[in-house]
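For this view, one protein chain was removed and the others were kept in their places.
Right after this comes chain A.
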Amino acid sequence: MARNVNFDPHLMEAGMESPVDEEDVHHSFNQIIAENSQSVAPSEAFELQQLQWELTEEVEDSVHPLPGQGHEPREEQQDQRDFGWGGDETDPLIANKWSSATLRILSSMPSRTIGRNRGAIISQYYNRTMQLRRRRQSRPSIKDLSRSARPSIRGYGNEEDTTDAEARKREHLVNNLQNLSVSDRVRMLREMPLSVAEKSNLRGLALQKERQTQASGQMHCCSQLKYYTIIAARQGWYSWLSFLHSLQLWQVPLKRVSGRFGTGVLSYFVFIKTLLLFNVFLFLVTGAFLVLPQALFPPDPSADKRSFYGLELLTGAGYFTDSVMYYGYYANYTLQKSCRVDGGHHNTSLTNGTMRGCISNHHHYNMPLAYFFTIGVAFFITCIILVYSMSKSFGRSFRIDKSHSVLAMKVLCSWDFKVVKETSVKIMSENICTQLKELLAEVSHKDDTKTAGQKLWRLMVHALAWAICIGSTTASVVSIFYFSDNMHRNLKERFHEDPLLKEASMLALPVLVSFINLLLPGLFNLSAWMEDYESPSVRTYVSISRNLMLKVSILGVLCYHWLGRVAADSGLTCWESYVGQELYRFLIMEFIFTLLDTLFGELLWRLFSERVLRRRRRPVFDIARNVLELIYGQTLAWLGVLFTPLLPAVQILKLLLLFYIKKSSVMMNCQAPRKPYRVSQMTTIFITLLCFPSFVGASVCVTYTMWSIKPSSSCGPFRELKTMFQAGKRWVEKLEEGNQNLSVLANAYSYLVEHPFFLFLGAGIFLIVIYFHSQVVDGQRKIISLLQEQIENEGEDKKFLISRLQSIHEQRRGPNRRQRRQDSSC
């Protein structure tokens, strides 16, 4: 998360926190330096000397007298103390050269005590809240600050002397907290490393004061209203969150999976949960605004009523053709409460809207308009939610600096605390051990360069692998193209055949596509194995890009087939319903093939490798491939919403079943991945893939359908119109007729939407905003390198001051020591 960096000494020092309570009071460094640079009175010098002598004795018993000491042998320490410091100029901070007094001073340095006691934490947070208040009010201008090349020395909110009493500091802190905005206050309290009791105390005090000021002063009615609104909104939000949490959708299964396999495999199941939520939202919207009204006012039943065979569940045709599932069922007139004429027949008219002989004025529902707007608004809201979650995920995982500290991160950040099963913990330890050994080998063999011949060979192998992948993708795309063309032509010629057989033959295309989707990733895996990548993350990215290329091209050719060929075909009575049925079939087939893949790829493979090959290694759960399958399924669902408003419900059922089946399969058959898996980066990539090719592609297709394709003339809510878009236009025209004032709005609307100039303008502004943000990121990178330089400089300063202190102390001690030695030798 790229925070706004500001030159602030407090934030930099603020890090050293450890709320271990100690009785020491925090001293400022200046005081100590001042003490030591003045001439020390002989008695004090003698006291320091005594102390040092005692400590020397302690040290001789080889006990650590002070924390933070080095571990060099004690004898050296003594010798160098005797001869005074003046030896090694290159590294004055080697601990064995320091005297005990210096060590004592060092141990009470601000950077080592600042986090240790409550008073220090409170004073530190006082400064933070002060600074936050100032920042919220107004930024100090650079001109007002004293010039300095080192930003930390500038007078940015100078810290007061921290030797104030703790109670006063606490009062100041409470005062500051009270003056912050509510969200800032909650955030500050959350971040404080104090105990719960302390925090609640502070919070209580802050609220108490607030109530007092409210009661005493006359608050302006608007701000009071705002205050109550904010409180109410916050309470509402928290109760909604606790309700969501109490639903505990899949809490226990997720915990079991993460306990056994860690965060990587867990992210797949969390992704299923995310997709489920998207589909639930879509289902609620389409169900409430499209399916329910149409189901309550069914149109005339069509002539051929088919009976239910079992095949409909697979093909979606037959009994389901003329049902609320598909586009063709929906009325193109305004639904009104039925008025019975002629003993039960609805007198419906196919022209714009009025029912002959019916004067009911309640419950008008303009179906075409509702259809148009529901789909549009659902897509728009999904887009907003997707972009928001994508940006949040990106913010969490984006790092400005390229990480050079891979080994340190592997040691300190790689342990997955979620894993609780004993065997999994063992596997994880082994993995980390292996990865550390590999990193060490890499670090020590970094200068191994390959010869030109080896490089050429590797290049050829890569080229061959890519050729295989691209070739197989192209071959499958071309075969789908011709096969779909063939099937479509055959469909028209086979009218006299058994309808059941005809329907079953419509399953051929989905089966072919799912088969290709199953086989080709295996081929890609083989070629990746042949290429033998060194870095596992590069291998993952290459595999994802190949699979993505395959799926995008397949979906592209299918969209061309549906929107280009089928839509233009005048032979079909209702092409939209046909396309909806196709999408339903594709979704079902994809589900069936995923089940088959789970069965063969995981269960049977495990049995085979255990019984026949007698290996202990189980198959590894390939997270990337499975997530891409999910994204592919979701793209189909989004493509199909326009033609099949109930498709989200099918997708919901499919995801629910998939979750439980995959979970049982993973628990029974698989083991955790052996390669390191960067969870947040992968999650960001997947949600970006969900947004960018998947959702954007689906919405482009739907927009194209609504904008340019002529709807079929005998079914659906857009029967007479030239394009679906005209439904919206007609409504605007009608409004205009009704009320002349709205003509401005209508004109503005048509001007904005139909002229390309504004589109270009919008895109241009977007690009400019992106450019500015990239410049900001660049600037922050530069600031980070400046700050790192500054930290090194401060480190040098510290070393210098410490060595000076040491030398001054040695000088003063020198004559006294000689005197003492003479005394003691007598």
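We take it that contacts are C-beta pairs under 8 Å (C-beta built on N, C-alpha and C of every residue); 3 or more make two chains touch, one makes a residue touch a chain; residues count from 1.
One rule holds for everything that comes next: contacts and distances are computed from a predicted model.
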The complex has one chain missing from view, so what does its UniProt entry call it, picking from "Calcium and integrin-binding family member 2", "Elongator complex protein 5", "MYND-type domain-containing protein" or "Type-A response regulator"?
-> "Calcium and integrin-binding family member 2"
Which residue among A:280, A:324, A:385 or A:436 touches the omitted chain?
-> A:436
Given the contact definition stated above, which residue among A:387, A:420 or A:763 touches the chain not shown here?
-> A:420
Checked against the full complex, the residue among A:186, A:280, A:620 or A:661 that touches the missing chain is A:186
Note that chain A touches the absent chain at residues 1, 12-13, 15-18, 20-21, 67-68, 93, 111-112, 115-116, 186-187, 189-191, 193, 195-197, 199-201, 203-204, 234, 238, 241-242, 244-246, 248, 254-255, 258-259, 263, 396-399, 401, 403-409, 411-422, 425-426, 429-430, 432-433, 436-437, 440, 443, 678-681, 788, 791-792, 794-796, 798-799
